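In this view, the complex is presented without one of its protein chains, the others remaining in place.
Right, chain A next:
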Amino acid sequence: MAKITFITSDNETIVAEANSGSVMELAKDNNVNGIDGDCGGVCSCATCHVHVAAGDFDKVGAPGEIEADMLELEDNYNEHSRLCCQIDISDAIDGVTLHVVN
């Protein structure tokens, strides 16, 4: 079980839990504003962009090469950027906080 905290760009806080799936799916299921997930999670649309809270970045890990290529061209890209459809839910990321970019 992983508990994830989303903070949207209009400063709403949503805490959600799941055992499996991707963080994008979890956000969609909980109507997190700013996570659209248009492409269904195949790393094509970048509508699931988050900034991982600085202290949590090691838990979540860095993007792979293909995801990084996408992120580099996004507005508001920074060193804590991830496309959250590429983050799998697992115990390893329990407790992390994600700032929704859009």
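The rule we apply is simple: contacts are C-beta pairs under 8 Å (C-beta built on N, C-alpha and C of every residue); 3 or more make two chains touch, one makes a residue touch a chain; residues count from 1.
Here is the rule we go by: contacts and distances are computed from a predicted model.
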| item | value |
| --- | --- |
| Missing subunit (named according to UniProt) among the choices "Pyruvate dehydrogenase E1 component subunit alpha", "Phenylalanine--tRNA ligase beta subunit", "ABC transporter permease subunit" or "Cytochrome P450" | "Cytochrome P450" |
| Interface with the unshown chain - residue positions in chain A | 38-45, 66-67, 69-70, 73 |
